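Please see the structure below; I have some questions.
Let's turn to chain A:
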Amino acid sequence: MSGNILKIDHITMQFGGVTAIDDLSFEVEKGSIYGLIGPNGAGKTTIFNIITGNLYPTKGKVIFEGNDITGVKPNKVVYKGIARTFQNIRLFKSMSVLDNILIGFDAQANYSYFEAILRLPRYFKHEKLIKEKAYELMDIFGITQFANSNATALSYGNQRKVEIARALATNPKLLLLDEPAAGMNPNETAELSEIIHKIKKDFNLSILLIEHDMKFVNAMCDNLTVLDYGEKIFEGKPADAIVDKRVISAYLGDFTNA
Partner candidate 1 sequence: MNKFIRNIILIAIVIYFIYYAQKHFDSYTLSILDNIGIFAILALSYNLINGIAGQFSLEPNGFVAIGAYFTAILLIPTDTKLDMFALVDPAPIILQMKAHFLPAILIGGVAASFVALLLSFPVFRVRGDYLAIVTLGFGFIIRIFAINNPAYTNGAMGLNDIPEEANFLWIGILCVITFLVMIHVIYSKFGRAMKSVRDDEDAASAMGINTFKMKTYAFMTSAFFEGVGGGLLASMLTTITPDQFSFLLTFQLLIIIVLGGLGSMSGALIATILVMGGMEWLRFLDDDIKIFGMDLGAHPGMRMVVFAILLIVMMLFARRGLLGDRELTEFFKKKSK
Partner candidate 2 sequence: MKKFTSIVATMALLGGMAYAKEVKIGVVLPLTGNIAAFGQTSKAGLDIAAAQNNKLSNGDTVKLVVVDDRGDKVEAATAVKRLLDKDKVSVILGEVASSNSMAMAPVAEKAKTPMLTHASTNPRVTKGKKYVTRACFIDPFQGAVMAKYALNQGLKTAVVVTDAKQDYSVGLSKAFKKAYTAGGGKILKTILINSGDKDFNAQVAALKQANPAIVAFTGYYPEAALMLKQARDMGVKTPFIGADGTGFPQLVKIAGKAAEGFMYTDHFNEAAVSSPEAKAYVAAYHKKYKKPADSMGALAADGYGMIIQAMNNCIKAGKASDDKECINKNLRNTKGYKGITGVITIDKDGNAVKSAVINEVKDGKFTYKTTVNP
(Lines give C-alpha, C1' and ligand atoms only; values in the text may rest on other atoms or scores of the structure.)
Protein backbone atom coordinates (compact mmCIF):
# COMPACT_ATOMS: atom_id res chain seq x y z
CA MET A 1 0.00 0.00 0.00
CA SER A 2 1.07 3.51 -0.62
CA GLY A 3 1.63 5.49 2.55
CA ASN A 4 -0.64 7.12 5.08
CA ILE A 5 -4.13 8.41 4.68
CA LEU A 6 -4.22 9.96 8.16
CA LYS A 7 -1.47 11.19 10.36
CA ILE A 8 -1.99 12.32 13.95
CA ASP A 9 0.95 14.55 14.65
CA HIS A 10 1.90 15.26 18.28
CA ILE A 11 -1.59 16.12 19.44
CA THR A 12 -2.17 17.44 22.94
CA MET A 13 -5.61 18.33 24.21
CA GLN A 14 -6.27 20.10 27.46
CA PHE A 15 -9.64 20.90 29.02
CA GLY A 16 -9.15 23.58 31.62
CA GLY A 17 -6.13 22.23 33.45
CA VAL A 18 -6.79 18.58 32.65
CA THR A 19 -4.79 16.93 29.93
CA ALA A 20 -7.05 14.56 28.05
CA ILE A 21 -4.53 13.66 25.37
CA ASP A 22 -0.82 13.97 25.78
CA ASP A 23 1.43 14.31 22.75
CA LEU A 24 -0.17 11.56 20.74
CA SER A 25 1.02 10.51 17.29
CA PHE A 26 0.05 7.64 15.04
CA GLU A 27 -0.50 6.98 11.36
CA VAL A 28 -3.27 5.13 9.56
CA GLU A 29 -2.06 3.32 6.50
CA LYS A 30 -4.18 3.62 3.37
CA GLY A 31 -6.53 0.67 2.97
CA SER A 32 -5.98 -0.63 6.47
CA ILE A 33 -8.17 -0.99 9.51
CA TYR A 34 -6.61 0.77 12.44
CA GLY A 35 -7.76 0.30 16.00
CA LEU A 36 -7.69 2.78 18.82
CA ILE A 37 -8.31 1.05 22.11
CA GLY A 38 -8.09 1.79 25.75
CA PRO A 39 -10.12 1.85 28.93
CA ASN A 40 -12.92 4.30 29.53
CA GLY A 41 -11.80 7.90 29.72
CA ALA A 42 -8.61 7.19 27.82
CA GLY A 43 -9.41 9.95 25.36
CA LYS A 44 -10.44 7.87 22.36
CA THR A 45 -13.57 9.77 21.46
CA THR A 46 -11.68 13.03 22.05
CA ILE A 47 -9.34 12.06 19.22
CA PHE A 48 -12.33 11.45 16.94
CA ASN A 49 -13.72 14.84 17.85
CA ILE A 50 -10.39 16.44 17.02
CA ILE A 51 -10.16 14.68 13.66
CA THR A 52 -13.72 15.67 12.71
CA GLY A 53 -13.20 19.27 13.78
CA ASN A 54 -15.56 19.29 16.75
CA LEU A 55 -12.62 20.12 18.97
CA TYR A 56 -9.52 22.17 18.30
CA PRO A 57 -6.37 20.59 19.77
CA THR A 58 -4.22 22.53 22.20
CA LYS A 59 -1.15 21.43 20.27
CA GLY A 60 -0.42 19.32 17.23
CA LYS A 61 -1.83 18.67 13.79
CA VAL A 62 -4.17 16.36 11.95
CA ILE A 63 -2.83 15.52 8.51
CA PHE A 64 -5.23 13.92 6.04
CA GLU A 65 -3.90 12.82 2.68
CA GLY A 66 -0.93 15.10 3.19
CA ASN A 67 -3.05 18.18 3.99
CA ASP A 68 -3.33 19.83 7.37
CA ILE A 69 -7.01 19.63 8.34
CA THR A 70 -6.65 20.73 11.96
CA GLY A 71 -9.66 22.82 12.96
CA VAL A 72 -11.52 22.39 9.67
CA LYS A 73 -15.24 22.57 10.52
CA PRO A 74 -17.04 19.22 10.98
CA ASN A 75 -19.20 19.58 7.88
CA LYS A 76 -16.16 20.48 5.76
CA VAL A 77 -14.18 17.54 7.06
CA VAL A 78 -16.84 15.34 5.51
CA TYR A 79 -16.11 16.80 2.09
CA LYS A 80 -12.44 16.00 2.54
CA GLY A 81 -13.48 12.36 2.80
CA ILE A 82 -13.83 11.52 6.46
CA ALA A 83 -17.09 10.15 7.85
CA ARG A 84 -17.93 8.96 11.32
CA THR A 85 -20.38 7.11 13.50
CA PHE A 86 -21.13 7.83 17.14
CA GLN A 87 -20.62 5.82 20.28
CA ASN A 88 -24.26 6.17 21.30
CA ILE A 89 -25.99 5.81 17.94
CA ARG A 90 -27.23 9.17 16.77
CA LEU A 91 -29.80 8.68 14.05
CA PHE A 92 -32.24 11.43 13.11
CA LYS A 93 -35.10 10.26 15.24
CA SER A 94 -38.00 11.79 13.37
CA MET A 95 -36.87 10.48 10.00
CA SER A 96 -37.21 7.21 8.15
CA VAL A 97 -34.25 4.91 7.49
CA LEU A 98 -34.27 6.03 3.86
CA ASP A 99 -34.23 9.72 4.79
CA ASN A 100 -31.45 9.14 7.28
CA ILE A 101 -29.30 7.64 4.57
CA LEU A 102 -30.31 10.33 2.08
CA ILE A 103 -28.85 12.89 4.49
CA GLY A 104 -25.51 11.25 3.83
CA PHE A 105 -26.05 11.78 0.10
CA ASP A 106 -26.81 15.47 0.63
CA ALA A 107 -23.72 16.73 -1.15
CA GLN A 108 -24.27 14.40 -4.12
CA ALA A 109 -27.74 15.74 -4.81
CA ASN A 110 -26.61 18.65 -6.87
CA TYR A 111 -29.55 20.98 -7.18
CA SER A 112 -30.13 24.44 -5.77
CA TYR A 113 -32.71 25.72 -3.33
CA PHE A 114 -34.67 27.40 -6.10
CA GLU A 115 -34.57 24.33 -8.27
CA ALA A 116 -36.13 22.46 -5.36
CA ILE A 117 -38.82 25.08 -4.81
CA LEU A 118 -39.69 25.29 -8.51
CA ARG A 119 -39.36 21.53 -8.95
CA LEU A 120 -37.10 21.91 -11.98
CA PRO A 121 -35.87 18.79 -13.83
CA ARG A 122 -32.57 18.67 -11.97
CA TYR A 123 -34.43 18.14 -8.72
CA PHE A 124 -36.15 15.04 -10.05
CA LYS A 125 -33.00 13.75 -11.72
CA HIS A 126 -30.80 14.04 -8.65
CA GLU A 127 -33.40 12.87 -6.18
CA LYS A 128 -33.88 9.75 -8.27
CA LEU A 129 -30.15 9.23 -8.47
CA ILE A 130 -29.47 9.43 -4.75
CA LYS A 131 -32.50 7.32 -3.93
CA GLU A 132 -31.18 4.57 -6.16
CA LYS A 133 -27.80 4.81 -4.45
CA ALA A 134 -29.48 4.74 -1.04
CA TYR A 135 -31.32 1.54 -1.93
CA GLU A 136 -28.05 -0.01 -3.13
CA LEU A 137 -26.49 0.79 0.22
CA MET A 138 -29.44 -0.56 2.14
CA ASP A 139 -29.21 -3.77 0.12
CA ILE A 140 -25.59 -4.19 1.15
CA PHE A 141 -26.57 -3.87 4.81
CA GLY A 142 -29.74 -5.89 4.40
CA ILE A 143 -31.99 -3.16 5.73
CA THR A 144 -34.02 -2.40 2.60
CA GLN A 145 -37.17 -3.76 4.19
CA PHE A 146 -37.02 -1.01 6.81
CA ALA A 147 -36.59 1.81 4.28
CA ASN A 148 -39.78 3.60 5.26
CA SER A 149 -39.82 2.74 8.95
CA ASN A 150 -38.82 5.27 11.51
CA ALA A 151 -35.10 4.85 12.11
CA THR A 152 -35.32 4.69 15.89
CA ALA A 153 -37.93 1.93 15.75
CA LEU A 154 -35.30 -0.55 14.54
CA SER A 155 -33.36 -3.02 16.64
CA TYR A 156 -30.05 -1.88 18.06
CA GLY A 157 -27.99 -3.83 15.59
CA ASN A 158 -29.98 -2.54 12.63
CA GLN A 159 -29.71 1.02 13.90
CA ARG A 160 -25.96 0.58 13.95
CA LYS A 161 -26.08 -0.60 10.35
CA VAL A 162 -28.15 2.42 9.35
CA GLU A 163 -25.63 4.68 10.99
CA ILE A 164 -22.72 3.09 9.13
CA ALA A 165 -24.67 3.17 5.87
CA ARG A 166 -25.40 6.85 6.46
CA ALA A 167 -21.71 7.54 6.99
CA LEU A 168 -20.82 5.57 3.86
CA ALA A 169 -23.30 7.60 1.86
CA THR A 170 -21.03 10.64 2.19
CA ASN A 171 -18.54 8.76 0.01
CA PRO A 172 -15.64 8.76 2.47
CA LYS A 173 -12.10 7.62 2.05
CA LEU A 174 -11.65 7.23 5.77
CA LEU A 175 -14.37 5.88 8.03
CA LEU A 176 -14.27 6.55 11.76
CA LEU A 177 -16.25 4.00 13.76
CA ASP A 178 -16.84 4.75 17.43
CA GLU A 179 -17.39 1.43 19.23
CA PRO A 180 -19.41 -0.15 16.41
CA ALA A 181 -19.86 -3.45 18.25
CA ALA A 182 -20.98 -1.96 21.56
CA GLY A 183 -24.22 -3.49 22.78
CA MET A 184 -24.33 -6.19 20.12
CA ASN A 185 -24.70 -9.88 20.71
CA PRO A 186 -21.99 -12.26 19.32
CA ASN A 187 -24.05 -13.05 16.21
CA GLU A 188 -24.56 -9.41 15.40
CA THR A 189 -20.90 -8.70 16.06
CA ALA A 190 -19.82 -11.42 13.66
CA GLU A 191 -22.20 -10.12 11.01
CA LEU A 192 -20.89 -6.61 11.56
CA SER A 193 -17.25 -7.50 11.12
CA GLU A 194 -18.16 -9.29 7.91
CA ILE A 195 -19.92 -6.20 6.63
CA ILE A 196 -17.03 -3.94 7.61
CA HIS A 197 -14.58 -6.09 5.70
CA LYS A 198 -16.89 -6.12 2.72
CA ILE A 199 -17.44 -2.38 2.55
CA LYS A 200 -13.76 -1.78 3.12
CA LYS A 201 -13.09 -3.73 -0.03
CA ASP A 202 -16.06 -2.53 -2.09
CA PHE A 203 -15.63 1.13 -1.28
CA ASN A 204 -11.87 1.15 -1.11
CA LEU A 205 -11.91 2.45 2.44
CA SER A 206 -9.49 2.99 5.26
CA ILE A 207 -11.01 2.54 8.68
CA LEU A 208 -10.14 3.92 12.07
CA LEU A 209 -12.12 2.34 14.84
CA ILE A 210 -12.44 2.72 18.58
CA GLU A 211 -13.24 -0.44 20.42
CA HIS A 212 -13.59 -2.03 23.79
CA ASP A 213 -14.11 -5.57 22.64
CA MET A 214 -10.64 -7.03 22.30
CA LYS A 215 -11.79 -10.06 20.31
CA PHE A 216 -13.46 -7.85 17.80
CA VAL A 217 -10.35 -5.70 17.49
CA ASN A 218 -8.16 -8.74 17.04
CA ALA A 219 -10.33 -9.98 14.24
CA MET A 220 -10.57 -6.59 12.55
CA CYS A 221 -7.48 -4.50 12.87
CA ASP A 222 -4.23 -4.51 10.99
CA ASN A 223 -2.59 -2.17 13.48
CA LEU A 224 -3.57 -0.49 16.69
CA THR A 225 -2.71 2.07 19.32
CA VAL A 226 -3.51 1.59 22.97
CA LEU A 227 -4.30 4.70 24.97
CA ASP A 228 -4.32 5.12 28.70
CA TYR A 229 -5.17 8.46 30.31
CA GLY A 230 -4.39 10.23 27.07
CA GLU A 231 -1.03 8.62 26.65
CA LYS A 232 0.03 6.09 24.05
CA ILE A 233 1.21 2.99 25.81
CA PHE A 234 1.44 0.67 22.84
CA GLU A 235 1.49 0.74 19.05
CA GLY A 236 1.74 -2.25 16.76
CA LYS A 237 0.01 -5.46 15.72
CA PRO A 238 -2.94 -6.73 17.78
CA ALA A 239 -1.20 -10.02 18.44
CA ASP A 240 1.64 -8.15 20.15
CA ALA A 241 -0.70 -5.94 22.15
CA ILE A 242 -2.21 -8.88 23.99
CA VAL A 243 1.12 -9.85 25.41
CA ASP A 244 2.37 -6.34 26.16
CA LYS A 245 2.80 -5.79 29.89
CA ARG A 246 1.74 -2.16 30.03
CA VAL A 247 -1.34 -2.90 28.01
CA ILE A 248 -2.28 -5.75 30.25
CA SER A 249 -1.86 -3.75 33.43
CA ALA A 250 -3.79 -0.77 32.10
CA TYR A 251 -6.43 -2.86 30.53
CA LEU A 252 -6.68 -5.77 32.92
CA GLY A 253 -10.32 -5.46 33.91
CA ASP A 254 -11.58 -5.24 30.39
CA PHE A 255 -9.24 -7.92 29.23
CA THR A 256 -10.40 -10.62 31.55
CA ASN A 257 -13.99 -9.78 30.91
CA ALA A 258 -13.55 -9.86 27.19
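The candidate set was assembled so that all candidates are chains of the complex that A comes from, given by their letters.
The rule is short, and it goes like this: contacts are C-beta pairs under 8 Å (C-beta built on N, C-alpha and C of every residue); 3 or more make two chains touch, one makes a residue touch a chain; residues count from 1.
These numbers were taken from a predicted model, which means no experiment stands behind them.
Here chain A appears alone, and the candidate among 1 or 2 that touches it in the complex is 1.
Residue ranges on chain A touching candidate 1, taken from their complex, read 52, 54, 73-75, 78-79, 83-84, 86, 90-95, 99, 102-107, 109, 111, 113, 116-119, 123, 127, 130, 166-167, 169-170.
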